[in-house]
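Handing you a structure now.
With one protein chain withheld, the remaining protein chains of the complex are depicted in position.
The letters A, B and C name the chains in turn, as written, and every chain counts its residues from 1.
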Amino acid sequence: MIKKVVNGPDEAIKGIKDGMTLMLGGFGLCGIPENSILALRKNGAKDLTCISNNAGVDDFGLGLLLQTRQIKKMISSYVGENDLFEKLMLSGELEVDLIPQGTLAERCRASGAGIPAFFTPAGYGTEVAEGKEVRVFNGKPHILEHAFEADFAFVKAWKGDEAGNLIFKGTARNFNPMMAMAGKNTVAEVEELVPAGELDPNTVHTPGIFVQRIYQGEQYEKRIEQRTVRTRN
Amino acid sequence: MIKKVVNGPDEAIKGIKDGMTLMLGGFGLCGIPENSILALRKNGAKDLTCISNNAGVDDFGLGLLLQTRQIKKMISSYVGENDLFEKLMLSGELEVDLIPQGTLAERCRASGAGIPAFFTPAGYGTEVAEGKEVRVFNGKPHILEHAFEADFAFVKAWKGDEAGNLIFKGTARNFNPMMAMAGKNTVAEVEELVPAGELDPNTVHTPGIFVQRIYQGEQYEKRIEQRTVRTRN
Amino acid sequence: MLDKNGIAKRIAKELQDGYFVNLGIGIPTLVANYIPDNIEVEFQSENGILGMGPFPFEGEEDADLINAGKQTITALNGASFFDSATSFAMIRGQHVDMTVLGAMEVSENGDIANWKIPGKMVKGMGGAMDLVASADNIIVAMMHTNRAGESKLLPKCGLPLTGVGCVKKIVSNMAVLEVTENGFKLLEVAPGVSVEDVKNATAGKLIIEGDIPEMDI
Partner (left out) sequence: MLDKNGIAKRIAKELQDGYFVNLGIGIPTLVANYIPDNIEVEFQSENGILGMGPFPFEGEEDADLINAGKQTITALNGASFFDSATSFAMIRGQHVDMTVLGAMEVSENGDIANWKIPGKMVKGMGGAMDLVASADNIIVAMMHTNRAGESKLLPKCGLPLTGVGCVKKIVSNMAVLEVTENGFKLLEVAPGVSVEDVKNATAGKLIIEGDIPEMDI
């Protein structure tokens, strides 16, 4: 089998160049590729375009690459948790393309699935639809959206095997499977890396064909953004 | 919780009427809704349009509804295993719409996902593209394909729970998840029905929201079409 | 006049047995606290869970189990997890029966604005555009007026839109209104609120037919 397992995040991001387009999985801080983001910061590649549902918080997740001004453009659906982000955007230092969350997910999937474009009702009649083709299906207007292209996709899974198969946990799955499909080079970091044959093929969420490099992350902070609890009565 | 569990296939197919469009999961005889097909035969509804990758064999699967001439039209990708099918088609007794397998799968998914149409390269320049819009993306011609509509979808899973969650086994998954998404009324039959809470939510293939009725099939023949084996040396 | 919990309580009465419901951030989230005893509903959160349960007990928080508001949650029996594409397939494909979300402005033809104040605030639309463009049954939970006392129910939205002609029903702190072809139709008033009060607080076209009952909450 061709060797997909790399030694760690530094080897995993080999080939990253200034100006590239990256996809990064996760929703909020849940299921983000923590270790790969740290390696990208260390690497210093700049003028990056990042496709990610959110932009992290000021001092974690993609916020770390905003601090170092490595990101030229963000393509996201919601960025409300990051003050630096808002400042950079309003000052024009950061280009921002905000798109509906479902459209973001579907444009990633489409890219990985060889579907160059599709119609969706989301965003019709809004800023999002500007300059886009409108067509009515079943009496309802839809807009044409295109697949994303990305040089690298960084995803994070719970378990993975040497063949690149991935299993996610809970709501940490989110955008990771579609981005894994979409990346020309998909780098998966996992909490636990096992030999091929240890994962039940029936429970694999992302088949190994979509993953080019895989490693076990050294440490996971898995920071919680909104710790909400109830008290035992 | 609203009661999704029905007593058996006869109750599950309630509401079936002449002239309806049905989707039926399965690839060859693998993962087909055996018990629902038997109930449809008993029910006798006719002039049905059936969307199914294959048409069964002469005496099993959808072949049973061809024998009784309940099917007016088949929408499939491959029908090579059924002699009666070929006879009915060549004589004009059966309308047939043959479409590429990937397009079939994607048109089902699109229907369930609120995507009315999408572009695919499959079939460009062939009979399949006749009358369809062609558009070039990245220098490659694609054709526009539309979502399917279906009154009922019949799927078969390995395990299911009372909330309608489904888990499939091996390659018996095939078209079942997309058809479950697409059906206005999705009827799932399962080999084992368990109370809600017994399936690991992380391993569910089809979330319960896509299933309206569910029952445990009484008996599964699970006929093998091509029994190929090797001998121990 | 209702408080936030009152609005949530009134919206909860719109729930029907077996509904799959998506609740937005803010007031909509509170609806989950007022599900009528005789029905069961399942909550979908667009980040990838169906069958969302209450907040976890202290010490049982799981960073891998959050809702769309990034809050730690739990999963009920019969829950399932899925990816974002599947989640929005549920939404766009109209498998979700009811959507409740907040709004900055709603217009008399059902347009809604809730994601951007040009030059001031741009958090993004998240899943709101997909939700409002897809759902047949959208209920807006909102204050009838802004802090300056100006109506948020307008002839036309001034802010960038989230969706056009999609809002069907509004439950505000003052009233329940239906969005009809001819404008906001007043269905109910909140306890202590007169029809006249609603008139004064509604800038968009208001339709008042017959006696308007008081909300039963």
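Remarks
Operating definition for what follows: contacts are C-beta pairs under 8 Å (C-beta built on N, C-alpha and C of every residue); 3 or more make two chains touch, one makes a residue touch a chain.
These numbers come from a predicted model, not from an experiment.
Every shown chain that the unseen chain touches in the whole complex is listed here: A, B. Among A:Ala113, A:Ala129, A:Ile143 or A:Ile224, the one in contact with the hidden chain is A:Ala113. Of the listed positions B:Val128, B:Leu144 or B:Val194, the one in contact with the omitted chain in the full complex is B:Val128. The omitted chain makes contact with just one of the residues B:Lys4, B:Arg109 or B:Arg213: B:Arg109.
Listed by residue number, the positions of chain A touching the unshown chain are 1-2, 109, 111-115, 161-163, 165, 181, 195-197, 201-202, 204, 207-210. In the full complex, chain B touches the omitted chain through residues 27-31, 53, 76-81, 86, 89-90, 96, 98-106, 108-109, 120-128, 158, 168-178, 205, 222-232.
Just so we're on the same page, only the chains that are shown with their structure count from here on.
Chain contact topology: the protein chains form a complete graph, every chain touching every other one.
When you average the Cα atoms of each chain and compare centres, the chain farthest from chain A turns out to be B.
Measuring from the averaged C-alpha position of chain A to that of chain B gives a distance of 32 Å. Taking the mean of the C-alpha atoms as each chain's centre, chain A and chain C sit 28 Å apart.
Residue positions of chain C with contacts to 2 or more other chains are 49, 75, 81-82, 85, 88, 91-92, 134. In chain B, the positions touching at least two other chains are 113-115, 202.
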